[in-house]
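The structure that follows is given in the form of structure tokens.
Note that this complex is displayed minus one protein chain, with the remaining chains in position.
Every chain is named by a letter (A and B) in the order it is written, and numbering of its residues begins at 1.
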Amino acid sequence: MQYISSSAKIGENVSIGYFSVISDNVTIGSNVTILNGVTIYQGTTIAENVTIESNAVIGRQPRPAKTSTIRITNTLMPTQIGLGTIVGAGAVIYAGSITGSYCLIGDRAVVREKCTIGDYVIIGTGSIVENVVEIGQKTKIQSGSYITAYTTIGESCFIAPMVTTLNDNFMGRTQERFKFIKGADIRNGARVGGGSIVLPGIKIAEESFIAAGAVVTKDTLPEKVYKGLPAREFRAVPVHELLEGEGN
Amino acid sequence: MQYISSSAKIGENVSIGYFSVISDNVTIGSNVTILNGVTIYQGTTIAENVTIESNAVIGRQPRPAKTSTIRITNTLMPTQIGLGTIVGAGAVIYAGSITGSYCLIGDRAVVREKCTIGDYVIIGTGSIVENVVEIGQKTKIQSGSYITAYTTIGESCFIAPMVTTLNDNFMGRTQERFKFIKGADIRNGARVGGGSIVLPGIKIAEESFIAAGAVVTKDTLPEKVYKGLPAREFRAVPVHELLEGEGN
Partner (left out) sequence: MQYISSSAKIGENVSIGYFSVISDNVTIGSNVTILNGVTIYQGTTIAENVTIESNAVIGRQPRPAKTSTIRITNTLMPTQIGLGTIVGAGAVIYAGSITGSYCLIGDRAVVREKCTIGDYVIIGTGSIVENVVEIGQKTKIQSGSYITAYTTIGESCFIAPMVTTLNDNFMGRTQERFKFIKGADIRNGARVGGGSIVLPGIKIAEESFIAAGAVVTKDTLPEKVYKGLPAREFRAVPVHELLEGEGN
């Protein structure tokens, strides 16, 4: 009651649920648990100790619309899921993306193609990570957040729930916009509050703290708190709350 | 390893993945690709050259709760998916909705019943389009946006990521509200910025540009930029960024 390609390589102590599909040339390490209704597309590599919950889809090819901005220009590497990572129910991870070790990709989260995700990263329930995003280790993206294409997020960042990041000030109009499309550049230890909005190309400096509901229209300074619409500097982040502070 | 009803009509060169279900009286055109774990409910029509990614659900019947505002009053037409349209992984399209040709319905997007979607429309990843929504051709709705019931969106509009539209100023209270429930009326070429909020019954005029994070509480004027909470007129949209401008 599964389909497992004869060219798939399956490690020891692997459990594959009902009605799951393991396609050609997939490699699955030892001690992997795959639940029901999962599809793993061809060439995907799953490291040891990974868990993939029901109805997840791994290694899906991008398939742009005729009017999509994105073009498929070169061949994608196969998807790689790192050691001990957990992929949630109904999550979708595209071809050409790599997760580090011990990541959590939440239920119904989507990670598009050409993303690189460091070790110990959490992508929350229902979050969307568009194409060509880099996320450093130990960063947490909470539930329902939207990470636009071409975003860079450093290490030990915290993206709270329902955050919006943007990359196109021209909103789909003019050919000129292609020169300017740019996601956020969120530096190590920065924290972006719930429901806040980060405009295209903004740099959020190291250890900046963006309050919930802020709309960030200008680059921020390190270790400062911002709030409001548009976001303005408000105060310094307390020393004991910095990454090198006590108890962190 | 599929279930295909004997009353389904399947065109030439159709590929149907593992553990997919094609119900009674479904019609599938030639050169259609259906991936794994897909359900297509009865009577649905799929035109030629369509692709349906894994775990999509097409033609689902609405089934309101006892306390839902919506009532099912008449029979729904079968779902129609237009020529060359792509339906993403885990997307759900209800009975009684029609997509045009060459649309892209993103992964995990939901399109409810009685929607009419024009040609070349993009509905982004995880977006929700409620019942009785009309969307004109070449309009793009980006990832994570919420289009409330009874919304009308014109042609060549751009709805950025994580936009919220609303239709009920009474928030579920009073019987009187049913007279006033009204979605947005978004006219041709209008653009609505990321994370912005459009209040019930608002008209966004032709080629209006709503900045990211704005809360639109009044009707807008054509070719004007609005921003803030509440949104206020800020400047004109530059002529070269209009639909008839150079390079568009």
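Simple rule for what comes next: a contact is a pair of C-beta atoms (placed from the backbone, for glycine too) under 8 Å apart; a residue touches a chain by one contact, two chains touch by 3 or more.
All of these numbers come straight from a predicted model, not from anything done at the bench.
Q: Would you indicate which residue among A:Gly29, A:Gly59 or A:Gly90 is in contact with the undisplayed chain?
A: Considering all chains, including the one not shown, the answer is A:Gly90.
Q: Out of A:Ile46, A:Ala95 or A:Leu229, point to the residue that touches the absent chain in the complete complex.
A: Going through A:Ile46, A:Ala95 or A:Leu229 one by one, A:Leu229 is the residue touching the chain not shown.
Q: Considering the whole complex, which of A:Ile16, A:Ala47, A:Ala65 or A:Ile122 touches the chain not shown?
A: Considering the complete complex, A:Ile122 is the one touching the chain left out.
Q: In the complete assembly, which of B:Val57, B:Ala160, B:Ile186 or B:Ile204 touches the absent chain?
A: Answer from the full complex: B:Val57 touches the omitted chain.
Q: Tell me which stretches of chain B touch the chain missing from the display.
A: 3, 19, 21, 37, 39, 55, 57, 60, 63-68, 90, 92, 108, 110, 112, 126, 128, 130, 144, 146, 148, 162, 164, 166, 168, 170-176, 195, 197, 199, 215, 229
Q: Contact with the hidden chain only, please: which chain A residues?
A: 1, 17-19, 35-37, 51, 53-55, 84, 86, 88-90, 102-104, 107-108, 120, 122, 125-126, 138, 140, 143-144, 158, 160-162, 191, 193-195, 209, 212-213, 228-229, 240-241, 243, 245, 247-248
One rule holds in what follows: only the chains that are shown with their structure count from here on.
Q: Using the average of all C-alpha atoms in each chain as its centre, how far is it in Å between chain A and chain B?
A: Centre-to-centre distance between chain A and chain B: 24 Å.
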